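Up next, subunit A:
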Amino acid sequence: MKPRPCLLNFALLVMLFVLSGPSAFTQPPRSTEDLFISDNPVGRTGGNLVVSLRSEPKTLNPVTSTDVSSREVIAQLTSDMIHINRSSQRTEPAIAKAWKVSANGLQYRLELRHGLRFSDGSAFDADDVVFSFKVYLDEHVHSPQRDTLIVAGKPIVVRKLDQYTISVELSQPYAAAERLFDSVAILPRRLLEPAYNDGKLDQAWGLGTPPQLIAGLGPFRLKSYVPGQSLTLERNPYYWKVDKAGNRLPYLNELTYVFVANADAEAIRFQAGDTDIINRLNADDYSVLEKDEHAGSFHLQDIGSSLEFNFLFFNLNSSLPSQLVRKQIWFRDARFRQAVSLAIDRNAMVRVVYRGRGTPLWTPVTPANNLWVDTSIPHPARSVEDAKKILISAGFVWNAEGVLLDKSNSPVEFTIITSASNAQRVKMATMIQSDLKDLGIQVQVVSLDFHSVLDRIFQTHDYEAAVLGLGAGDVDPSAEMNVWMSSGNDHVWDLGEPHPSTPWEAEIDRLMEEQLSATKRRKRKALYDRVQEILAEQAPIICLASPDILVGAKNEIENFKPAALDPHTLWNSPELFLSSGGSL
Partner candidate 1 sequence: MRYLGFRLLQSIFLLLGVSLLSFIFVEAAPGNYFDEMRLNPRITNETVAQLRQDYGLNQTLPIRYVHWLSSVSRGELGFSFAYDSPVAPLLWSRARNTLLLTGSSIAMAWLVALPWGILSAAKRKAWIDHASSVIMAILLAAPDVLLALGLLLFAARTRLLPVGGLASLATKSGMWPEVRDVAVHLFGPVLILVLISLPTLVRHVRAAMIEAIDSPCVHAARAHGIPRSRILCRHALPLALNPLISLFALSLGSLLSASLLVEVVMSWPGLGPLLLDAILARDVYVIIGSVMIASLFLIGGMLLGDVLLFLVDPRIRTEGLA
Partner candidate 2 sequence: MSVSTATTASRDETECHASFLTVEDLTVEYRVNSRSFRAVDGVSFGIDAGEIVGLLGESGCGKTTTALSALRLLPGTARVVSGRWYFRGRDLLNLTEAQLREVRGAEVSVIFQDSSGLNPVMRTGTQVIEVLRAHRNLSLQEARGRAQSIFESLGLIEFDRISNAYPHQLSGGQRQRIAIAQALICQPSLVIADEPTAHVDVDTAAEILTCMKNMREKHRVSFILISHDPETLAGLADRIIVMYAGQVVEQGPAKDVLSNPLHPYTQALLQCTLDQPAANRAIREKKRFSFIPGSTPDPFRILPGCRFSPRCAERMPICDSDPALVEHAGRQWVRCFKYEAD
């Protein structure tokens, strides 16, 4: 009787081994798989990472998601064909291991990796890619992604050549065509086709969906979701990257997002050690955490300027409430805008608003965009005298009390609207107000809730000036077409122009169009530099400052390489590992 329990135990042990074997880290890469070999240092497997999210993800559906949190999670669950390396800002092969461009620049031939599997273990091939693009491009689905896949007014055409080859056709040459594929998640046809055929794709993969029904090619897959609290991802055992030693990535066992609705609470939880990485710290919290840095178990990093540019702009719309027409005469005068620009103390702004952790801007392209920034644009220091000279040349005068008067002798005063929820922009507006006092301009700062601001800028055009920020999603100028083209829907200062209303806007339109179809980077850079020069000269938007990207991570996290592009910290999540190897 005695040995039996022992035997039973042994049998159980073996069974456990068998059961846990394939899904654990030991799964050897099969020779049939085309894997991506990471050239990062080899790490240790295991461990969980906890990261905070500012708001709860709304959906896990890559087709419909628009909000930042959802996209951040989806990025961990899915992969794209060609990826922009967040660090080098250049494209690199992802699921497409190589691609060729036809001589006329209209056809791309993408070769897919062989033998890949989705995170549920099902096989991947060209059909999934074709299905994915069919979904994204379907007009009835209304995927926000669709717009990015339209080149020169026509959607791209994706065709299957064979099981692992895809062809993509463009209607006209497009300089940034490779970059189009970034973040376009490849969907598993097997799981989503039924929903698509029923016309219910937009409701698929909600947060309530059971984890086994969600699969992707990303480094992680969904494990559990607790409404309002957290979302846990687990390692995808079929991920297509390996390290130099041949270990399958990712190293981490689990990645947990906890929802923390408030920036300060986020900082506090990081400080308390509840979370392991903090993504976008503001400068104020950075200064607080800095004091704990030496004693604490974490380190902070200021990785320099971000792509976000904050700017002041005047209402130059042609359709606007009648009471603003009088003031628009000033705003339309480039000299007025230049004077305002000259009177703004950008360096002080960086010091006050960002505690020095930011960059003053004279062009919308921030230094973070090292490929495209035009370094020749002058950075004139604040000069009230010069500003006054410009104003005098534009026919403005001052009365005895130092109030600036226009040609019809009415005092120059205007209101800057800004989003109340963004403390930094409120601060900028307040500083502008103080700066322009020196020019005799009375400025009112009105902080409204964000949607009211958007409504005034985009809908009613009932505002005089506004401080706004735009964060470029990509470094390539192609991403900014909608901002600089006079017909673009983010051409904030003058929306919905059928034709450019000024010669310089016409020139920008021409330059932007030209750079888009130019294929040589040098040529494109020259064209885009000219756009930046015109913008700096005409000052339709008066660029103010860009915050630095401030991040923090526990010391145990290795391979931590924050980047200027979104997502700053977790973009290389497959390569992150813990020096202790265990749980934090």
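The candidates came about this way: all candidates are chains of the complex that A comes from, given by their letters.
What we mean here is this: a residue touches a chain if its C-beta (ideal position, glycine included) is under 8 Å from a C-beta of that chain, and two chains touch if they have at least 3 such contacts; residues count from 1.
In this text, all values refer to a predicted model and were calculated from it rather than measured experimentally.
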Checklist entry - Number, please: which of 1 or 2 touches subunit A in the complex? => result 1
Checklist entry - Which bits of subunit A are touching candidate 1 when the two form their complex? => result 50, 55-56, 58-59, 61, 64, 66-67, 142, 144, 146-148, 202-203, 206-208, 226-230, 256, 258-262, 264-265, 268-269, 271-272, 274, 421, 449-452, 454-456, 458-460, 470, 472-473, 479-483, 488-490
